[in-house]
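Omission of a single protein chain aside, the complex is shown with its protein chains in their original locations.
Labels run A and B following the written order; every chain starts at residue 1.
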Amino acid sequence: MKKSLVLFLVLVLVMTMFVGCNSEPVNEEGNGENEEPNGEEEQSEEDELKVVTYNIQSDPRSVDPALSSTTNENTLIVQLFEGLTRQGPGGVLPGIAEEWTVDEETNTYTFKLRDAKFSNGDPITAEDFVYSWKRVLDPRTGSEYAYMLYYIKGGAALNQIDISQDDSDAKIEEALEEVQVKAVDEKTLEVTLENLTPYFLGLVSFPTYHPVNSNIVEADIEWGSKEESIISNGPFKMEEWKHGEKITVVKNEQYWDSENVNLDKIEFLMVEQGSTELTMWETGQLDITSQNIPVTELERLEEEGVLKKQAVIATRFISINTQRAPLDDARVRNALSMALDRESIVKNVIKAGSSPSTGYVPTGMIDDGRDFRDVGGVLIEENVEKAQELLAEAGYPDGAGFSGFEVMVSSNEKTKAIVDACVEMWKQNLNITNIDIRTVESKVASERRKSYDFDMTFSGWYGDYLDPMTFLELATSKSGQNSMQYNNEDYDKLIEEANSSVDENLRMEKMHEAEAILMADMPLIPINVEGVSYLESERVTGVYRNILNLVDFKWADIQ
Amino acid sequence: MDDLNFKFVEREEKAKNVLVRPSVSFWKDSWQRLKRHRMGMLGFIIVIIMVFFAILGPMIIDKSYSDQDLDSAYSPPNSEYLMGADNLGRDVFVRIAYGARISLGVGFVATVISLIIGVLYGTIAGYYGGVTGEIMMRIIDILNSVPSMLYVILLMTILKPGLTNVFIVLGITGWLEMARLVRGEVITLKEREFVMAARISGVKSFKIMIKHLIPNAMGSIIVAITIGIPGAIFLESFLSFMGLGVSSPMASWGSMASEGIDAFRSHPNLLFFPAVFISITILGFNFLGDGLRDSLDPRMRR
Partner (left out) sequence: MLKYIFKRILIGIIVLWLIATLTFFLAHAMPGGPFTRDKALPEPILNNLNARYHLDDPITKQYVDYMGNLLRGDFGPSFRYPTETVNDLIARGFPISATIGIFALIFALVLGIPAGMISALNHNKWQDGLSLIVTTILISVPNFIIATLLMYVFAYKLRWVPAALWGTPKQAILPIIALGAYPLAFITKLMRSSTLEILGQDCIRTSKAKGMPKKIIIFRHILRNSILPVLSIIGPITASVLVGGLVIEKIFAIPGLGQHLINGILNRDYTVIMGLTVFYSFMLVTAVLITDIIYSLVDPRVKLTGGDN
């Protein structure tokens, strides 16, 4: 008995040791909304603060606007930073720029900056923008979205310099001078574009165009990952970054419009499991969910009247490696496209406010007062018989002799059900049974896509700005996003002509023509226009969302 | 000696004094004991039913596990879909039947692989003993010091997710206990007379191991198998939960359960049925294992 006592005591000692080691402060308030969801406030100071909790699902690597690449990162960056303009209720609003003028002859924009400061008090000057934009275009920065700045004259030339060459540094210095953006004076920024770009004002609100503080950046290349060095100029500033757990931002008093910012604090949580996120929202631990709610719950949530939907400009499509047989035959690709029942997929599998695609460019973009998609008409046909005919024409009557292909699915993808559905449809309608669905771990999937080592993969594109070009340029032969290896001279030519058109109508015409060619070749098979669903607690109001899938808390408030 | 103190016993009288119980072989005796062990028999029945379900089920069912009917997506259990339909209108019952093949298959194959490796390893380690034996056991200790799941995840990432690789990986990481157990048995057994006799007679070591040692350790080995199979089934469901298991559209109980977690609130049947099948199967093997352990244990002969 003595010995058992010893054992027990040892265990108790060990236990108390680790309880003491628990470095987490007893965090009664947790995340703004209580763990006891009956509305009781635990600490009196927290009573005064307006806090919103939002789920960004995972940890961003950095909040450096030049390095952003995911929607979640952008959501975070938009709270911390601000560009010349800001998208908000009403459209494109003045941001750091108070007003602007355009010289249509020379495609030159002149922005007049207001008196604004960074969160550390440094004034924001035109030179900051010049610095930041050139930095993005500098190939040595490694900005994934640098192509967003190709509209600036000299931008593409700079960014496309091959830095593995020995003389690259010299070339870069030269090219930097050639980029047509300059600070006329402290508060005046002048930029000349390659072509007339009607959506430029919207573009400059995008994170890649945000200004960064040159002193901070030059001091530490990893400034964007460190809590202390993240100096920003937006409605909020970084307070605390607990990796893997949460990011806390607080109201930025130095922000030029801080009097219109109502929230005191936003907590960005990192919950990956969809079902957990949902339960947290339902029990009050989370105010606003990500767009990752389990598809299975959407119907129920809709019936309960709590589900919120947002139309976005995004197309989900099947990306086909056009160099791989038997998919290198356009007839085969068209047959695959025609054999799909998109309506059924949308209604039963995807749900979430989406609609079947009738073309590659989704709905939501303006063409002379009408929707671009309407003007373009229905470019996608669904006809099982015709599909079978095409397949036979290509040499595989009733699927005979078809050598099959492999669909590469990333293991972290939520689209598995859609893949299953499509493959099954091809089996049923075209009698193609040798389609292999291979789940591959996500890093491996990225590598293979990069090196064009795949037959088919399911993909999609969210528009970066409100113009069809954001979709169409993906299929040009020089696009870094063109994993289909699609190379059509006519298509490239039309896109180039569209980009250099001064006449808006001509530009639209060219884009329509290009899309028609694309849909005849089908290097990518559009499935549906995406919609997003999310949940928002009733106590939060004023969250701005738009068709670009932006989520902005600047004007948000708590009742 | 006096004739009066002894009487010549006739054969019939001798026969009367024979012990009541006829002598039976080890196996027959164990089987009889198992039959009396209630839990063990229950486990046995469950296992048999599951195995038959796995083999015959898909054969008699018309539909395939990938047949989808999008319009029937998420149907609750009804006359057409006995256990309901999943997100693509695939019949849950059909997928459970096919899934049985996968899950049980993983259990069996992985255990057999670990069996082969483990038995050989353990027998060699136990038979030769000495330094070789020590080293071999230390290696096992090392491998045992790492949570095998880590290596499973690592290996699954290096190899591609897919059924054959699951078999291989689970087999490779699962043989440790078997080896340890067999070694223990062999150490005891090799001191037995029949082994010594064999050695003296000049029987080759290898033959001794194959013909004498392993068959006699069979009892423990069988028990270890029945405990190992649920472990493998559980690991498979864990891997599927992490997304490293079987590929679509194939279904294992584990992958169905992990998909069911998200659907739990609105469509509990998608989680309920796979979970129940996993649990009952594991339970069956556990009961059977308990029963076998009791019935194969010579110490418990009455």
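In this text, a contact is a pair of C-beta atoms (placed from the backbone, for glycine too) under 8 Å apart; a residue touches a chain by one contact, two chains touch by 3 or more.
Here the structure is a predicted model, which is why all the values come from computation and not from measurement.
Touch with the chain omitted from the figure is made, among B:Val166, B:Val195, B:Met209 or B:Leu271, by B:Leu271. Residue positions on chain B in contact with the hidden chain: 138, 141-142, 144-151, 153-155, 157-158, 184, 187, 230, 234, 237-238, 241-242, 254, 257-258, 261, 264-265, 271, 275, 278-283, 286, in rising order. If you put the missing chain back, the residues of chain A touching it would be 1, 3-4, 6-7, 10-11, 14-15, 18-19, 21-28, 30-31, 35-38, 59, 61, 69, 139-140, 142, 144, 162-164, 168, 222, 225-227, 242-245, 269-273, 275-277, 279-280, 282-283, 285, 412, 441-444, 446-447, 449-450, 480-481.
The criterion applied here is as follows: only the chains that are shown with their structure count from here on.
Considering their complex, residues 274-275, 278, 294-297, 299-300, 341, 344-345, 347-349, 409, 411-412, 416-417, 419-421, 423-424, 427, 437-441, 444 of chain A touch chain B.
Chain contact summary for the complex, chain B toward chain A: residues 66-68, 70-71, 73-74, 87-89, 157, 160-162, 243-244, 247-249, 261-267, 270.
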